[in-house]
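Omission of a single protein chain aside, the complex is shown with its protein chains in their original locations.
Chain nomenclature is as follows: A and B, assigned in order of appearance, with residue numbering initiated at 1 for each chain independently.
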Amino acid sequence: MRTLGSVAAVGGAAGLLVLLAWAPNTTPAPHRAAGATISGKIKLTGKPAASVNPEIDMSEESKCAAQYKSTPHEQIVMANPNGTLGNVFVYVKSGLPAGAKYPTPTTPVTIDQQGCLYHPRVFGIMVNQPLAIKNSDGLLHNIKAMAKKNRPFNISQPTNMTTDRSFSVEEVMLPFECNVHGWMHAFAGVLPHPFFSVSGADGSFSISGLPAGTYTIEAWHEKYGTQTATVTVAATGTKTQDFTFTAK
Amino acid sequence: MNWWLPPQASNFAPRIDGMFTAILIITAIPFFLVEIGVIWFVFKYRGRPGQKGHYTHGNTRLEMIWTAIPAVTMVALGLISNSFWVQIKGRNSVPADAYPVGVHAKQFEWWVTLPGPDGKLGRTVDSLISKANPTGLDTTDADAKDDIVIRNQLHLPAGRPIVAYLTAEDVIHSFYVPEFRVRQDIVPGLHIKAWFVATVPGKYEIGCSQLCGLGHYKMRAQVTVHTQADFDAWAKEHAPQPQAGGE
Partner (left out) sequence: MTTVAASPHTGHAHHDDRSFVSKYIFSTDHKIIGIQFLFLSLFFLLVGGILAMQIRWQLGFPGKPMPGGGILPQTMAPGGVILPEYYLQLVTMHGTFMVFFAIMLLLVGVYANFIIPLKLGAHDMAFPRINMASFWSAFVSGILMLSSLFVADGAPRAGWTMYVPLSARHDYSGVGFGQELWSISIIFFGLSSVLGSLNYITTVINNRAPGMTWFRMPLSVWALFITAVLGLLAVPVLAGAAIMLLFEQVLGTHFFDPSAGGQVLLWQHLFWFFGHPEVYILILPAMGLVSELIANGSRKPIFGYHSMVFAIVGIAFLSWIVWGHHMFVSGMNPTLGSSFMVTTLLIAVPTAIKVFNWLSTMWRGNLRFHTPMLHAIGFVTMFTIGGLSGIFMAATPLDMFIHDTYFIVAHIHYVLFGGSLFAIFGSIVFWFPKMFGRMMNEAWGKVHFWLTFIFFNTTFFPMHMIGMAGHMRRLYDPTIYEFLRPVQPLNVFISVNAFLLFAVQIIFFVNFWWSLFKGEKASQNPWEDNGLEWTLPNPAPHGNWETPPTVYRGPYEFSAPGVTEDYLPQNRKLPTDREPALSPAGH
């Protein structure tokens, strides 16, 4: 009996090892669960002039104007109180293994027109991932995707509704505008991989799940342009990479 | 519901409405002649078996009369209308002291420029048009410094000639205020003037009157005609602030 138990335990362990050794060859590595992370802060030196974020005259769109207690501004430069810059799109420009394919998420990225502004202003989306364009304002918005590499589109949403679109080709960055409300702008980074991040109110970004390797990371800002950095990561762990833009 | 033309609020409106009424009367004559004639003939000459129609091929003299009368009427109408047309759109029709306003149309917004205290519109340059500068105002031009640029609102002083400088950025639009009876297409590549006098203070609307795309139906601007005193006060309140740093 004890001999049988020992044989079973060893056999089971051996079998488990074989299984573990064999498994990675047949199922793709879940890219978010493991892998390295590149993170950091987007710093902003200097203070931008007030005029970089112009006032929006919403007086002729009363339904939207009513949602603001003070005059809204077009947030071209999101200068955070802690000296960082928000709405910077950070992504892996090159360095991923050649021929690597990443599964397309089925959950959509949502862009919402609310208070006659696009939320979010800057976002990333994967190739062929659905984009849900939502109109929470219930008044006419005209969404134009001014794509150069993808098929551009020019559609209207006269009421509360959601329209689905997607992009089939990598394009950084793809601008959106509303022709009814000329101050409305948004930017999409369309990538064939999930390694991107947008800096928020604290100016930080984080790209995780990267396989070991050397990567070119680019930080894009709609006004201050782009900056790149080269980062090497091991199979796991975090590497910090900051970017600094100068306020103009 | 008002079953007639909209209220009159410009110097042209009374004469245009007068033309409408005159033509209505002129056309009412043949209208009643023909329609009543048809109904009368339908009853009087309805077919009876064994009868025939009156065999005639025409009456040249009668035909000459009913050719001459419409011809003379139409020529007269043309000549009378033409003097009015020249007054509205003629080469020298814009009064020299007309108050200039810039109306720049783009899908699907109206960008209005008011000339400010100097009464002159600053130069605009197409290549300067940007998100921050929707009319392409050339800020190096001295006349441009006091210009008021405003979205979807046209403010005008009543009782004096206005000349609107109409430009379009992308497709054809059309400047139209029903109560003014003024309509002028705005064409990319052309600089077109439209002049009028807004005679009645009040609120009106600009409706884009040439199909310009998906948002055409919502390309609307609010027109406010002020008394001169109220207009001056409004303009002072909305004068552009001097720029502190930046561009």
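Assorted remarks:
The rule we apply is simple: contacts are C-beta pairs under 8 Å (C-beta built on N, C-alpha and C of every residue); 3 or more make two chains touch, one makes a residue touch a chain.
Here the structure is a predicted model, which means the values were calculated and not measured.
For the options B:H104, B:R151, B:R181 or B:H226, the residue in contact with the chain missing from this view is B:R181. Of the listed positions B:V125, B:A142 or B:L190, the one in contact with the omitted chain in the full complex is B:L190. Within subunit B, the residues in touch with the undisplayed chain are 1-6, 12, 15-16, 19-20, 23-24, 26-27, 30-31, 34-35, 37-38, 41-42, 45-48, 51-60, 62-63, 66-67, 70-71, 74-75, 77-78, 81-82, 84-86, 88-91, 107, 126, 170-172, 174, 176, 178-179, 181-190, 192, 204-205, 207-218, 220. In the full complex, subunit A touches the hidden chain at residues 140, 144, 146, 152-159, 161, 163.
Keep in mind that, in the parts below, only the chains that are shown with their structure count from here on.
Per the touch definition, subunit A reaches subunit B in the complex via residues 49-52, 54, 57, 59-60, 74, 140, 142, 154-156, 179-183, 185. Looking at the complex, you find that subunit B touches subunit A at residues 106-109, 131-132, 134, 150-153, 213-215, 217-218, 220-222, 243-247.
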